[in-house]
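All protein chains of the complex are present and in place, except for one that has been dropped.
Each chain gets a letter, A, B and C, in the order it is written, and its residues are counted from 1.
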Amino acid sequence: MLFPQPNEKGRFGIYGGRYVPETLIPALDELAKAYSEIALSDDFQAEFHHYLKTYVGRPSLLYYAENLSKYCGGAKIYFKREDLNHTGAHKINNAIGQALLAKKMGKKRFIAETGAGQHGVASATAAALFGLHCTVYMGEEDVRRQALNVYRMKLLGATVSPVSSGTKTLKDATNEAIRDWVTNVRDTFYIIGSVIGPHPYPMMTRDFQSVIGFETMKQLELAEGRSVPDAVVACVGGGSNAIGIFAPYAYLPENERPKLIGVEAAGHGLETGAHSASISAGKRGVLHGSLMYLMSNDDGQISPAHSVSAGLDYPGVGPEHSFYADERMANYVAVKDEEALLGFKKLSEIEGIIPALESSHAVHYVMQLAPTMRKDQVIVVNLSGRGDKDVTEAMRVMSLMEANNGKN
Amino acid sequence: MLFPQPNEKGRFGIYGGRYVPETLIPALDELAKAYSEIALSDDFQAEFHHYLKTYVGRPSLLYYAENLSKYCGGAKIYFKREDLNHTGAHKINNAIGQALLAKKMGKKRFIAETGAGQHGVASATAAALFGLHCTVYMGEEDVRRQALNVYRMKLLGATVSPVSSGTKTLKDATNEAIRDWVTNVRDTFYIIGSVIGPHPYPMMTRDFQSVIGFETMKQLELAEGRSVPDAVVACVGGGSNAIGIFAPYAYLPENERPKLIGVEAAGHGLETGAHSASISAGKRGVLHGSLMYLMSNDDGQISPAHSVSAGLDYPGVGPEHSFYADERMANYVAVKDEEALLGFKKLSEIEGIIPALESSHAVHYVMQLAPTMRKDQVIVVNLSGRGDKDVTEAMRVMSLMEANNGKN
Amino acid sequence: MGRISEAFHQAKEANRSAFIAYLTGGFPDEASFLDKAMSILEDADLLEIGLPYSDPLGDGPTIQKSSEQVLAQGMTTAKTFELISKLREKTEKPLLLMTYYNPIYCYKGGEAAFLKKLKEAGADGVILPDLPPDQADTLIPLARAEDVDTVFLVAPTSTPERLELVTKACRGFIYAVSVTGVTGARAALPQDVPDLVRRTKAISDLPVAVGFGVSGYDTAKPIADVADGVVVGSALIKTIAENGDLKALTREIARACKR
Partner (left out) sequence: MGRISEAFHQAKEANRSAFIAYLTGGFPDEASFLDKAMSILEDADLLEIGLPYSDPLGDGPTIQKSSEQVLAQGMTTAKTFELISKLREKTEKPLLLMTYYNPIYCYKGGEAAFLKKLKEAGADGVILPDLPPDQADTLIPLARAEDVDTVFLVAPTSTPERLELVTKACRGFIYAVSVTGVTGARAALPQDVPDLVRRTKAISDLPVAVGFGVSGYDTAKPIADVADGVVVGSALIKTIAENGDLKALTREIARACKR
């Protein structure tokens, strides 16, 4: 195991666990065993890193954003450019890892859930690379919002299965993927796209994504002569890109640890209820197999989440983040839709980099944070994905916003 | 000068020259001077390569496509992954180079023409990075076909100016850009997106793009123990991605030179006239400032080009390619729309890589070539860009094609 | 002996497999729920009441839709408890609550308060489709203290070790899932049901009921032949939703339950 958490029961503190139908438990046991016996082996790690290097294009750049740093007038801002990965987001790191493990386990079929479509594209890509078929579950609302990614998945040979139950977004796509898995568990591997789900998924996804943080350490050492920045900022949906860059720093002794800041989606505002800020405005609960911070009502009915970015539009957050939050190993803040759009526009205009709407939440936050810090301080932002998938929707929303502002 | 051509008059053999309004000649003289004095200096080259490395993400991968090679059952196929560059195509190499030169020359404003939108996005990106404004001319037909890139350019702060004259594609966008340049020549830098235009543009663009070929040499040396493959394949619109990978090989002694194969767009078929295969089916003529192979009628009226890929939809081809063709330094072949779409689908499904429709022409060709070669032979294909920009249009065309096939 | 054990005991005495019916709480609406439940209980031996839930990931479309419908009509946990109380006034047959874990976890006062309230309402047991016993180390002792039977599930994929663990944690009966899959009426069931029942019975004295996929006589009969109980849910919900002949269906199942 790479990190001190989760404990032997698959829990990060009290969080995590395995709240799933009994049918899946043997599959999870098999997976946990395969993960520790196969995936943690040197051979597997070598093969995994070979794909990361030769196919994904890792290491991804650590880019010093000189224009933005000057514009903000405070700390030096670096971006970890996961947007430059093949397929355009951090999701591919984990998809390759899980798919490779599945192949070693002799699985014949992949399934995946997706919100923004990035994990769906990543899974479909990994499936193509390893010659297997992949079915991707995606909420109908997200199919609309992320049409480009739907086409991409189909071209990659995947079947995209629109989900019309519940809120028609990521949460329901995940339910549907679990239903498929329960049904076809014997030959199907479920590639989960974030640090959520029953143990060992949150651990496994975290480990595969932690390449982001380990690379950052090395690259920052080269760029600044120190591997630890003053702050690390990442957006948090389920939390995989954030854990990927946080984890290698999170378990450092407290006095060596940088500020770790997870940026949740405040949607229309925390007070409106229309958001996806599970830590900032949720409470504990169980969803998709694990105990975590969650948005649900007094009766435990899951609340519909909202975010302008489909990838953050999820009412829960990974158990390890829930643990970090309680232990104050990381701080969690929330950024509204319209603020994220400002970040989206600003980074495009000032650095020529169009970020994913998800990542734009982190971009907006860092623009508030940097000016409060000294010029010799350093912030690393995880730029989890590129915004090509979002430009149509962002243009639509921005013009709606302008029209509304005009009215007031 | 990096390569033996062009001669001191800016010609590759008989091709090239400066067929432009007198108003522009002094600007071209100034540019040629700045290019040789500034851009060829060590300082400039160091700065240029710094941006390529830290911003574009170079070197781009040289990827051994094991699945495709096995599928084809012949030579080993490598892809030079320009699609992984920031903004998703090779165009950014040149845009950064020209923009950096413009900045050193004290220019205050950029203009660019674009077909597929990739050069427009690249120019808008470079403009954002260097803090200048960019106006991009784009044919109305391409604005429709490449809507995603139009949004991207706007987000990057550029002005997209739709061109409704003539065939409403790249050729007319270029006319319009030249008209703007003639008008605002004193403070405006025209970033030309391919190895076309009056001297020194074809040379300059070639030199900036030749990083592709030089990297390939080094990477192939590491991968295969030899820097020279048996064949190099690239699609040819104006010809910049092809020259970028060809040039470092083209001037090797004939017996050391790999087969260089440029793949033009045969559109609906050379016999139909609806294509963009200037070398395969054109004749000499003058367009956009230089003498080249060109599609025009007996009266010298430029023929409308056609290709399913907006970036190849251009009736001319760079003077250096025209020269290579005459001297038999490279071969030029042509691939039809529907064949390119097959390449597009196949690479997506078999390697998990969605290529640009432009690059798909080269993909299809290599799938014909590889089986005719021995297993110990090596082909490098320049994967000039990614297909995200094309998926919507490709889906539309493929479903039209299916519908038509159904009818027959 | 609790009501649940008693019901299985009586069925066995009568050389029958017990008929266990499932109905989503408040379905098709609060007013008709009690009538439907009582009508079903004329033929069924036990009743599972489903606590409607927003994210029923173990359920197929039929039960999903019934949950969405009643939630939209305003069903709550409190109202479900009330319905159980009202049913308890009308029947002495065993009543169980089938619920996902989050409504328990989020209940004011937690697991203890939830189980207490459930007991007060008159329920005899609880079925927990997404809470395997190894995640229930706090819930089980609380349920024991309240004398609420805990029914966990075994599945075709269960290993011997899992069977051991799950059956040990069960009280009242053991719920054997007939298929790898979610709830929902099916035309036929897999061949390996008898095997799972046999394996389960080999290590436990508790009655074993089989559910998931039973749609009528043909699917119920082979189960009744080997198991102590037959669970029917989606088929009932579907019949009610489509205004079908509920009575005919419950009689058909009851007939299949006879050995």
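Keep this in mind: a contact is a pair of C-beta atoms (placed from the backbone, for glycine too) under 8 Å apart; a residue touches a chain by one contact, two chains touch by 3 or more.
Note that the coordinates shown come from a computational prediction; the quantities given were computed from them, not determined experimentally.
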TODO: Indicate each shown chain that the hidden chain touches within the full complex.
DONE: B
TODO: Out of B:185, B:203 or B:220, point to the residue that touches the absent chain in the complete complex.
DONE: B:185
Task: Touch criterion as defined above, residue of B:27, B:102 or B:134 at the omitted chain - done: B:27
Task: Residue ranges of chain B at the interface with the undisplayed chain - done: 17-27, 29, 165-166, 171-172, 175, 178-179, 182-186, 283-289, 291, 294, 296-302
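Throughout what follows, only the chains that are shown with their structure count from here on.
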Open item on the list: Touching both chain A and chain C, which chains are there?
Closed with: none
Task: Most central chain, judged by mean C-alpha position against the global CA mean - done: A
Open item on the list: I'd like the Å distance between the centres of chain A and chain B, where a centre is the mean of that chain's Cα atoms.
Closed with: 35
Task: Interface hub residues of chain C, defined as touching at least two other chains - done: none
Open item on the list: Using the touch definition from the top, which residues of chain A touch two or more other chains?
Closed with: none
